[in-house]
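One protein chain omitted, others in place.
Which chain is which? They are A, B and C, in the order written, and residues in each are numbered from 1.
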Amino acid sequence: MTTTPSHGAEQSVSRHVEDCIRACMACAHICNICGNDMLGMAHQAAHDLTARCIRLCRDCGDICLLAAQWMGRSSVFSIRICALCAELCELCAGVCEQHAPHHALCGDCAKECRRCAEICHKMVVESVPAASGQTS
Amino acid sequence: MTTTPSHGAEQSVSRHVEDCIRACMACAHICNICGNDMLGMAHQAAHDLTARCIRLCRDCGDICLLAAQWMGRSSVFSIRICALCAELCELCAGVCEQHAPHHALCGDCAKECRRCAEICHKMVVESVPAASGQTS
Amino acid sequence: MTTTPSHGAEQSVSRHVEDCIRACMACAHICNICGNDMLGMAHQAAHDLTARCIRLCRDCGDICLLAAQWMGRSSVFSIRICALCAELCELCAGVCEQHAPHHALCGDCAKECRRCAEICHKMVVESVPAASGQTS
Partner (left out) sequence: MTTTPSHGAEQSVSRHVEDCIRACMACAHICNICGNDMLGMAHQAAHDLTARCIRLCRDCGDICLLAAQWMGRSSVFSIRICALCAELCELCAGVCEQHAPHHALCGDCAKECRRCAEICHKMVVESVPAASGQTS
């Protein structure tokens, strides 16, 4: 994907952040498709689970998209939204996994959510200044 | 980019649409970065052009993102938003090209906008039923 | 609602546009609530209609919110998005009306959609230059 323009050395967004943006966009994309796809299910069986899954996919897609945008703009709250995004991705992944036996696409969606959660989480952890360090 | 999950045969979005979604997401991404980057410019010289360019990058990013989402959900208005998106991408590309001598990233942004405009435009054209004209 | 700050004479958005922004925001708000509320329905009966209604409420909420934002920024494409918004609001209103016997909130949502469609449509019509009148 040509998401990453090669705009010289003065690159405003680092490789590292760029990867996180991509993960967020990919996750938003599959959540969007997955949530919409579930609307077409007859779901007598797991109605409550389906409704919950649709809602989480939507919220997860929202936060992933916003996180991607804020990171792209080096927002002062980039890390904060990444942290929230990681949590919501985790939650969504868990419910999608539960729902996967009823809706195959949820299996793929769960994987993408886990991956995004992991990358966002890494962003958050690595942003913490080496703090202490009175390693003596 | 892993935007495209390989979710079996029952793929809810066609390859064709998927390409357009990617183009829109890539365009939204660079517009977001480009528009933000311009805010840091001192721009004595081309102040009005810069302001215009920032505004267009923002609007263009908005519509690209929405078009990508609607296509992903096979919205009844997918083609309508693609048409609007193509127009706005064209406009943004033109202004970014003008602004490129003052802001290098605008050159890359213009290219991505042109590419997105073209792909969106193709989506629109191909969606028109062969209508043809066996009117005789 | 305090959406309208009284920021002196240099008001960047006219009264007229402000009303349209409010209508769009109110419509986005009820579409958001209505679409989500339907997810909780067991809907054996009108499953297809419900799914269609949920999708339209979501798309309608999206476009209303974007139209409101673009009008607030006096975007060059304000009128274009208002036109698309009016059409989608009309469509959503029609489907919500059909669905109202199954979901009471759809009745209120339909009314808000019709109202927003009308105000957006008026914006579009009034933006057309008096087109001269050498009708002779």
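Simple rule for what comes next: a residue touches a chain if its C-beta (ideal position, glycine included) is under 8 Å from a C-beta of that chain, and two chains touch if they have at least 3 such contacts.
Computed from a predicted model, the values in this text were never measured in an experiment.
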Which one, C:Ala46, C:Val76 or C:Leu105, makes contact with the chain that was left out? C:Leu105
Residues of subunit C in contact with the chain that isn't shown? 1-3, 5-8, 10, 12-13, 21-23, 25-26, 29-30, 32-33, 36-37, 61, 65, 68-69, 72-74, 104-105, 108-109, 111-112, 115
What is the set of subunit B residues that contact the non-displayed chain in the whole complex? 36, 39-40, 42, 44, 47, 51, 54-55
If you put the missing chain back, which residues of subunit A would it touch? 55-56, 58-59, 62-63, 66, 69-70, 73, 75-77, 80-81, 84, 87-88, 91
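By our rule, only the chains that are shown with their structure count from here on.
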Quick one: do these chains touch in a line, a ring, a star, all-to-all (complete), or other? complete
Return the distance between the CA-based centres of subunit B and subunit C, expressed in whole Å. 23
What are the residues of subunit A that contact at least two other chains? 36
